[in-house]
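Next up is a structure, given as structure tokens.
The other protein chains are all here in position, but one chain of the complex has been omitted.
Which chain is which? They are A and B, in the order written, and residues in each are numbered from 1.
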Amino acid sequence: MTVKITIGAVNRDHGSSRIYKTGGWRTMRPVVDLEKCISCYKCYDYCPDGAIKKLDKGITYDFDYCKGCGICAKECPVQAIVMIKEEK
Amino acid sequence: MTKEDLELFASGHRACAGCGEGTAVRQILKAAGPNTVATICTGCLEVISTGYPETAWEIPIIHAAFENSASVAAGVEVALKELGRKEGVNVIAFGGDGGTFDIGFQALSGMLERGHDITYVCVDNEAYMNTGIQRCSSTPYGASTTTSPVGKLSIGESRPKKPIAAICAAHGIPYTATASIAYINDLKKKVKKAVETEGPAFLHVFAPCPTGWRHGSDSTIEIARLAVETGVFVLWEAEDGDICNLKITQKPKKRKPVKDYLKSQRRFAHLSDEDIEHIQKEVDEKCEKYGF
Partner (left out) sequence: MGEQKAMTIKGNMATAMGAKLCRPNVIPAYPITPSTLFPEKMSEFVADGELDASMINVESEHSAMSACIGASATGARVCTASASQGIALMHEMLFIASGMRLPIVMAVGNRALSAPINIWCDHQDTIASRDSGWLQFYAENNQEGLDLMINAFRIAEDERVLLPAMVGIDAFVLTHTMEGVRVPAQEDVDEFLPPYKPSHGVLDPKEPATFGSFGTPDYYQEFKHAQVEAIEKSEAVIDEVFKEYKERFGREYNKVTTFQCEDADIILLTMGSMTGTAREAVRKLRAKGEKVGLAKLTVYRPFPAPELIKILSGAKGVAVVDRNISPGAYGAVYTDLAGAFANMDERPLLKNFIAGLGGREIFVESFQEIYQKTKDAVTAGEVKEPVEWINMNEDVMR
């Protein structure tokens, strides 16, 4: 992205990092079994990238940003999430 | 949607996969809310979140240099008050462990002593990560870093971790706490308490770094939890600097062996059984002091 410079590099475009899709870094991909999910949202809390969205029941991933770290799968108390190889 | 569903630390930041700092900052901002001005230090946090023309921040922030998050925040806080804009606005100063324990220690001490209404948050990953894993006074005994490498004549880091939170509390500040990204509710509760406290508060937040500690990116939270469960990192809070009466906020029912924690990270891979025993003894003594 090219953007004109501002005075003093002050950046008012808050949250603009979202234009960069870190999902491209992923080598492993989380898959959630919503049947097993108990909506405890621990995965949501622990995600370093804000890539998990809460649903009324269960969760969904924003694969634009999920880096595939696997914290969600490891922390899921009911093993509802598994990591599979990312297919590009 | 509740207020805390707002993502004030936006996705797209360039933290490594599994970065503990990412979870820490994201959750701290959720707890503090949008009416917050923050200062940050040079270090991973600044590099991953402010590359022009992007910024991951949904709140106003200023990064000036490595060692002065506390004094920049002092200027912000006093200016907000002078200009009549401080009411209802939190000022948070973020620092890495390097920016807090070492190079920023003087500025931090000055800020605490002067009594600014600032919550200082040290996000501790136990080394200078941004420059490539150099030792810091936060690096624990036995950890191999690029400037405390293990070798024929070296066990890795040879000095114990500096007790930064106790030192800050000794300034007599209204609120001091240690927290961990493995205990989100505890962390958020402490953040809220800190920002609601009038005057300076210090939060020491334990946040593993998969790249620097050399563990799998999925283990960040597990390792942070193990640190608490083994007694390596103790979660407590203290009011008015009264560290003799600090409150342990997360007491492990039965402490796990320190070995479980050390074996989870390759920065400790070289430690012998004897070394581990030595560390276990130190942790036992420390935990006894804390009363468990």
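Assume a residue touches a chain if its C-beta (ideal position, glycine included) is under 8 Å from a C-beta of that chain, and two chains touch if they have at least 3 such contacts.
Since we're looking at a predicted model, the values are computed, not measured.
Across the entire complex, the residue among B:25, B:76, B:122 or B:207 in touch with the chain not shown is B:76.
Although one chain is not drawn, its touching partners on subunit A can still be listed: residues 5-12, 14. Along subunit B, the points of touch with the absent chain fall at residues 34-37, 39-40, 46-47, 50-53, 55, 57-65, 67-68, 70-83, 85, 89, 106-107, 109-110, 113-114.
Just so it is clear, only the chains that are shown with their structure count from here on.
Remark: subunit A and subunit B have CA centroids separated by 23 Å (rounded to whole angstrom). On the side of subunit A, the complex with subunit B involves touching residues 1, 3, 5, 9, 11, 13-22, 25, 45-51, 54, 62, 64-65, 67-71, 73-75, 83. Across the complex, subunit A is touched by residues 5, 7, 9-15, 17-23, 26-27, 49-50, 52-59, 181, 184, 210, 216-222 of subunit B.
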